[in-house]
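Complex shown without one protein chain; remaining protein chains in place.
Think of it as A and B in the order they're written, each chain with its own count starting at 1.
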Amino acid sequence: MDSSSPSRSRRIAPVVAMAAAVALTLAGCSSSSGGKKSEEGAGEASAGKATTPRMTVALVTHQSPGDTFWDIVRKGAEAAAAKDNVKLIYSADPNAGNQANLVQNAIDQKVDGIAVTLAKPDALKDVISKAKAANIPVVGLNSGVSEWKNLGLLQFFGQDETVAGEALGNRLNSEGAKKVACVIQEQGNIGLTQRCDGVKKTFSGTTETLYVNGTDMPSVKSTITAKLKQDSAIDHIVTLGAPYALTAVQSVAEAGSKAKIATFDLNKNLTGAISQGTIQFAVDQQPYLQGYLAIDSLWLYENNGNYMGGGEQPVLTGPAFVDKSNVDAVAAYAAKGTR
Amino acid sequence: MSMAQHAEPAVTTPPAPGRKETDGRTSRRSPALRVLARPEVGVFLGAVAVFVFFLVTAPPVRDGSSMANVLYQSSTIGIMALPVALLMIGGEFDLSAGVAVIASALTASMLSYQLTMNVWVGVVVALIVSLGIGAFNGWMLVRTGLPSFLVTLGTFLILQGVNLAVTKLVTGNVATDDISDMDGFGRARKVFASSFDVGGVQVKITVVWWLVFAAIATWVLLRTKYGNWIFAVGGNKESARAVGVPVTFTKISLFMLVGFGAWFVGMHQLFTFNTVQSGEGVGQELIYIAAAVIGGCLLTGGYGSAIGPVFGAFMFGMVQQGIVYAGWNPDWFKAFLGVMLLGAVLINLWVQRTATRR
């Protein structure tokens, strides 16, 4: 007797929902501020298109799903591909073994070039030599600045994570920081650990590492708050990703701390926070540029035999500091999701 | 028919009426042990142990605002652990609970932003979507008869993909846009993500909601027909069906309750952080399940309480934040977390054993 009514109401529910949504819209339930309407008007930059023969390039990264950073890399790659008449095949897997399989997959597809990130170089060694054996040019990007030459890649575009960390450490010295908490959102990630290690190297004060659970924002927030409570001497927080910096702003307020926040990487909301002064500065490694240059370089190599960096030196895309003085120039691009 | 005839066999029944201690097997249990056998007592003692431990070893914990922080962390786990526990008592799992939270937040955020509508429209639609996901899980389960582990693993993967793909498709990014300047945001934030002052300490409203939901869940579980049905469908589905318990309705509605919890926590995240990262939430489902199991719910169903998972979530939050408050070497963080949880579970187990051994 009780089972019939819920099933009927379940059937009705979607209809009611649709009707309600429509009714609410008609009833002027629209927001007078913010939203898509205020965003519209920002046009897309478009360049001409190369007339060179169509070629196929695979971009294989170690992106974990839903990471803002990689989204920007991919946009750069797509922009270059569109301009250079390149068909881009994007694939990614955070597991090194799976990433190697994806590279093998690209080789099997007989692509004209491969761009790959070297988060775990050893795992990719074999498959990269297979690509070379198949006469497919391979370039590196993002991670692997110290290994790309050993693996025989043509060129490399990225930021030396340790160098970036060192630069941030120096910057903290000049800001007069005494004690820093470096927030790592994924325990065991080499790139993230290198960033904190770099900070530790050049920073003259004390550096403490703090691990947080990156997939659960409320937990990130509580943990940073707890750290600030536990150690009130902390005067700067360094986060390794833009969303975590924005969360740290809330933690600082909650803990009643005076700590300032610096971060690696950018996004749209972060530029706003920098211009308001709630976040001091960001170290940008220009992910868009990494993606763009990786594809563009393969196109140049294919069509003109060029090497960027002369084939000897990596092309460093960072560290570029974004602070109150230059944030306005960057903000518009960050809003489009390309910086 | 008269009572006299009914009473007749009782008179001649071989096991004579009266105190026969050997009847049944559980006759002699002291009241104290009977209290210890309650599903939530072990976890309560475990939580107290963890709390006292950190009170001693981590001085900042003694501060009121630190406690508020621990409770906040516990509440975001605890609000989801409640429906997950009820579902577990009802004999099922929901592996999609973690990403369902994000799915709900994404729905509300993107709908409001893209259509430039009052955020409450997004909130209401997100509720419907969340309940729909729960109903789908439940419906698939009763329709196919597959184990909930498989059905919800499927939903988990689907949602993970849909979260990402739809966000990318709609916003062009993998995170949603900031909705903090839109109509209705302020009021929604008051409901889902505000804090209030208690003796100079800022306490998050989620803590209040958590305790309110726990009280309601306890009442429903122990004092209503529906609660009886939850125990029954988890304890013995076939028997429950045979005596007229609407098994299908109970199971589907339990999944929808998880949907409700996901919606609430999703709204909290949206109105706290203004934006949502589409890849979040993965792995949280195991923490919810862990809180329920630590809270004394039987993995196989049919046994447990709503108050147990409250302590389970508290224990989780306390350990997670306590390690930071204690200032221990963070490289060992996960190891400490594991050891503390295992220790707490052992206390729980020991209490249960002592209580039932009589």
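As a working rule, a residue touches a chain if its C-beta (ideal position, glycine included) is under 8 Å from a C-beta of that chain, and two chains touch if they have at least 3 such contacts.
Going forward, contacts and distances are computed from a predicted model.
*Asks:* Match the chain absent from this complex view to the correct UniProt protein name in "Succinate dehydrogenase hydrophobic membrane anchor subunit", "Sugar ABC transporter ATP-binding protein", "Molybdopterin-dependent oxidoreductase" or "Cysteine desulfurase".
*Replies:* The record names the chain that does not appear here as "Sugar ABC transporter ATP-binding protein".
*Asks:* Check each of B:Arg62, B:Lys190 or B:Lys225 against the chain that is not shown and name the one that touches it.
*Replies:* The missing chain is touched by B:Lys225.
*Asks:* If the hidden chain were put back, which of B:Gly46, B:Gly134 or B:Pro246 would touch it?
*Replies:* For the chain that is not drawn, the touching residue is B:Pro246.
*Asks:* Taking the full complex into account, find the residue in B:Gly132, B:Gly154 or B:Gly235 that is in contact with the omitted chain.
*Replies:* In the full complex, the listed residue that touches the missing chain is B:Gly235.
*Asks:* Using the touch rule from the top, list residues of chain B that touch the missing partner.
*Replies:* Considering the whole complex, chain B reaches the absent chain at 1, 3, 5-10, 12-20, 23-27, 29, 219, 223-225, 227-229, 231-232, 235-236, 238-246, 298, 302-303.
By definition in this document, only the chains that are shown with their structure count from here on.
*Asks:* What's the distance between the Cα centroids of chain A and chain B, rounded to whole Å?
*Replies:* Their C-alpha centroids are separated by 33 Å.
*Asks:* Quick check: in the complex, which residue numbers of chain B touch chain A?
*Replies:* Against chain A, the touching part of chain B is residues 58, 60, 63, 65-66, 69-70, 72-73, 76, 98, 112-121, 124-125, 128, 131-132, 135, 160, 163-164, 167-168, 172-175, 177-184, 202, 246, 248-249, 252-253, 268-269, 272-275, 277-284, 287, 317, 320-321, 324-327, 330-331, 333-334.
*Asks:* Going by the contact rule at the top, pick out the chain A residues touching chain B in the complex.
*Replies:* 1-3, 6-7, 10, 13-14, 17, 20-21, 24-25, 29-39, 64-68, 71, 187, 208-211, 214-219, 221-223, 225-227, 229-231, 243, 246-247, 250, 254-256, 267-269, 272, 337
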